[in-house]
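Can you keep this structure in mind? I'll have questions shortly.
Here the complex is missing one protein chain, while the rest keep their positions.
The chains carry the letters A, B and C, assigned in the order they are written, with residues numbered from 1 in each.
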Amino acid sequence: MKAKIIITPKKAVLDPQGKAVLNALEHMGYEGVQDVHVGRFLELELDGDRAALEPKIEEACHRLLSNPVIEDYRIEWED
Amino acid sequence: MKAKIIITPKKAVLDPQGKAVLNALEHMGYEGVQDVHVGRFLELELDGDRAALEPKIEEACHRLLSNPVIEDYRIEWED
Amino acid sequence: MSEPKITPELIRQHNLTDEEYQLILEQIGREPNMTELGIFSVMWSEHCSYKNTRPLLKGFPTRTPKVLVPAGEENAGIIDIGDGLAVAFKIESHNHPSAVEPFQGATTGVGGIIRDIFTMGARPICAVNSLRFGKLDSAEVRRLFRGVVAGIGHYGNCFGIPTVAGEVYFDECYEGNPLVNAFCLGVLRHEQIARGAAKGVGNPVFYVGPATGRDGLAGAAFASQDLTEESAEQQRGAVQVGDPFMEKLCMEACLELLATGAVAGIQDMGAAGLTCSTCETAARGGTGIEIELDKVPQRGPGMSPYEIMLSESQERMLIIVHKGREDEVKRIFDKWDLPWAEIGHVTDTGQMVVKHHGEIVADLPAAKLADEAPIYHREAAEPAYLKETRAFDLNSIPDTEDPVTDLNALMAWPTIASKNWVYRQYDYTVRNGTIVHPGSDAAVVRVKADSLPLLPDDAPNRNEPVSEKYLAMSVDGNGSYVYLDPYEGGKIAVAEAARNLACSGAVPLGTTDNLNFGNPHNPELFWQLKEAVRGLADACSHFEAPVTGGNVSLYNQNPKGAIDPTPTVAMVGLIEDPAHITTQWFKNEGDLILLLGDPVDKGDVFQGLGGSAYLKVKHQLKKGLPPRCDLSKEKSLHDALRGWIAQGVVHSAHDCSEGGLAVALAESCISREKARHTSELIGADIHLKEVPGSRLDALLFGEIQGRIVISISPVYLGKVLGQAEILGLPVEQIGTVGGQRLSIKVGERSFEWGLESLHDSWFNTIDRMMQD
Partner (left out) sequence: MSTTATDTAPATPAETGQGSKFSFGVLQFPGSNSDQDCVNAIEVLGHEAHYVWHKDDQLGHLDAVLVPGGFSYGDYLRAGAIARFSPVMQSLAEFANNGGWVLGICNGFQILCEAGLLPGALIRNRSLQFRSEFVHLATVNHGTPFTRAIPEGALMRVPVAHGEGCYFADETTLSEMEANGQILWQYATADGKVEDHANPNGSVRHIAGICNANKNVAALMPHPERACQGLIGSDDGQWIFRSLIEHMSAKA
């Protein structure tokens, strides 16, 4: 079982990385890109009962994996 | 329209971040986590014709957004 | 989008008292609107107005003939270093933001202080930091420590400024309220000093740097429901995120622009961003300023005037340009791919006028806002706890029976242990100027031609060679001493900084200080502040190290109470000749070890144990009278040391601070780092005389002030002792350098430490504690 976690900067928080990538894409002539956000991706390989794991992984996301002050996260489960 | 790009280190490449997260999770008593991989997540907000954009974004992934020597990528499209 | 009505509730949320609100009504002769209320609230905050501390700060010595720009006049003071060159330096705190988000809090702290320096027209050449955390055995403290250090490193490393010195203390009083004080120093030629004044009616006002977002609005503690339709979270504002890359470009562009002569005034947007920069420049210029918010680059749609004016988005500057030279701004900022916008102009009305969608949203008297904030003479009362701490009798604790274990414990105590875990995360070699790296008493950097800002193409001195200068700096501040005796503690903070400079061979040029204290409304806490400032001021006068600027951070408390009052003092000194640059570690087998200053205070043999590291580590006590500081003795000691250094006599000099003589000796044996995992260890054989009535713990671990351990070649012994006698300075030979052990004999008793294990516990403790 896998939990895929995507962590992105909160909307209101400055994302200089996204800006830099956006500028680079524009410079290189890629058109049609309106905005870029850069975040992190975590893949957890898990073993056990999903129902039991879910709240734990949620908690881990909040406490350790993301920084709730500046980041949002979401989890996708895959069996 | 959005292109969501997930970039992960190739298997053969050291993933110290994954290791660190795995250790931290173990340390904090989270059980059932077998392995962790850490990568990057990019969200591109796009405007235009998807069929026309697809090959371009593919190319951008290959040329700029990922480094094929050390990374794999995959793209998910969302309307 | 209607602005809410001003209610008592709203006024209170803006941290304004009823009296202050009355004063606002008097100053503007009407009710302020929401935006104006916000503007007053930030301008009259302690951070911008110093309303609680201004009367105290008046006591600081601020002028000597070398001071070119004194404290308080501009963003940073400036001091002459000779040959037409000058330095600008300042320290600033980012304590509360770092408690909320350690990494970003620290980065934006570093970014802010670097901006203050290049705003003066100076090129920043090095950074220093002073940090306080709770005890390292708490996971939460480790998280904050890790985040802050990574943040400071990230900003400085990316920006390309070497972080060359600092200090870190761990004490439970800082739990939940870490202190993050960042210092930056820049250099410039006298004629390159830039001013933050809006001069020249009609001159255009430019905004340069990234777009304005809702960053840092939480500071204004404001939560009105119908200001915008955005989510509550966005209304609260977002944590400020630092972008060192952007700031590096911004600095290069600003220095390039300043070299053209097109700039009439320049000011960074720090706390209270656009508000503070517009009204302060107008106040300094004796002019008015008018801006249009529609022209301000904005990160998101729908920002209100209130939000735009109060945003603390980072890396932005306000530049007033001589009319007709607008194109130079555009050319240079386009070259650096930086956003710019012309947002207004200088007026002669004395008013700060802000327009939005064609309407006037603020119209306030600039000078009153900037300079006529209320001033408070707060009540001060000697704290009750002092009775108890002073009454502590050192006779109630037994003398040490096992100095070997005690020294090992002190060396491994995080406050004393090597901070290499910290500074190995800081680039300290960039700019090719760092001569003494972190790890000695004071850092030493050189000023060379490429340290200076650009000159105009037609400057007559453009190709003149620049004579190299050598600057030393140290930051110090022992909060426990200040807690136990604010006046003496304040003096000691300055004396220690000066002593560290003397050990490196430098003469003090000036001081910048950061006052980290508790709530000034509490008379006991205000007393601490008042007394400490008096101590700082007396000591700065004594060392002829005028205060060129600084920062006040009040309300530092956690639920258990206020932090220990912690003034951090950064002092900068000058070394004339590179041959005089001195480091703290022993170098040559056979050198003689001398102690400058008395081993113990003969009048009070326990002196130095009160408030000491030893008392905390061994007896878990923060009590007693801290050491006294005799300023004139200190000064003659420093002068004598510099004299011997100039005569080429001194091979190493290290002062005794936390942990006393034994720790200073041990550090002199083991602190020379040559490369990764490669320290050079060299032993010492010490013989101390027993002082009648004294105790072993006081002799080895007492922290009486005014002591320096030096090593010299044996041929100079007579010379040094002879000169010391003439000067009336207590100097004694206490041992020799050499061997593979540190051995200390006291009378008949003898103690020994292996260098490897001393080094291991000192060098690796923090690293080991952080491995989790």
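The criterion applied here is as follows: a residue touches a chain if its C-beta (ideal position, glycine included) is under 8 Å from a C-beta of that chain, and two chains touch if they have at least 3 such contacts.
Please read these numbers as outputs of a predicted model, since none were measured by experiment.
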* To do: Give the residue, chosen from C:F392, C:Y423, C:F543 or C:F701, that touches the chain omitted from the document.
  => C:Y423
* Hidden partner chain, touching residue among C:E20, C:E101, C:D215 or C:D243 -> C:D243
* Considering the whole complex, which of C:D450, C:E752 or C:D772 touches the chain not shown? -> C:D450
* Write down which of C:P383, C:G433, C:G505 or C:G549 is the residue touching the left-out chain. => C:G433
* To do: Go through chain B and note every residue touching the omitted chain.
  => 9, 12-14, 16-17, 20, 64-65, 67, 69-70
* Considering the entire assembly, which residues of chain A contact the chain that has been omitted? -> 16-17, 20-21, 24, 27-28, 38
* For chain C, which residues reach the chain that was dropped from this view? -> 150, 153-154, 157-160, 243-246, 248-249, 336-337, 423-435, 437, 446, 448, 450, 578, 673-678
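We adopt the following convention: only the chains that are shown with their structure count from here on.
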* So what's the Cα centroid distance for chain B and chain C, whole Å? -> 41
* Between chain A and chain B, what's the gap in Å when you average each chain's C-alpha atoms? -> 10
* Structure fact -> Whole-Å distance, C-alpha centre of chain A to that of chain C, is 36
* **Numbers and ranges of chain A residues touching at least 2 other chains** => none
* Asked: Got the chain C residues that touch at least 2 other chains?
  -> none
* Structure fact -> Residue set of chain B touching chain A in the complex reads 6-8, 21, 24-25, 28, 30-48, 53, 56-57, 60, 63-65
* Where on chain C does chain A make contact in their complex? -> 100-101, 104, 210, 213-215, 233-234, 237-241, 243, 245-246, 299-300, 313-314, 337
* Structure fact -> chain A contacts chain C in the complex at 9-16, 19-20, 23, 67, 69-70
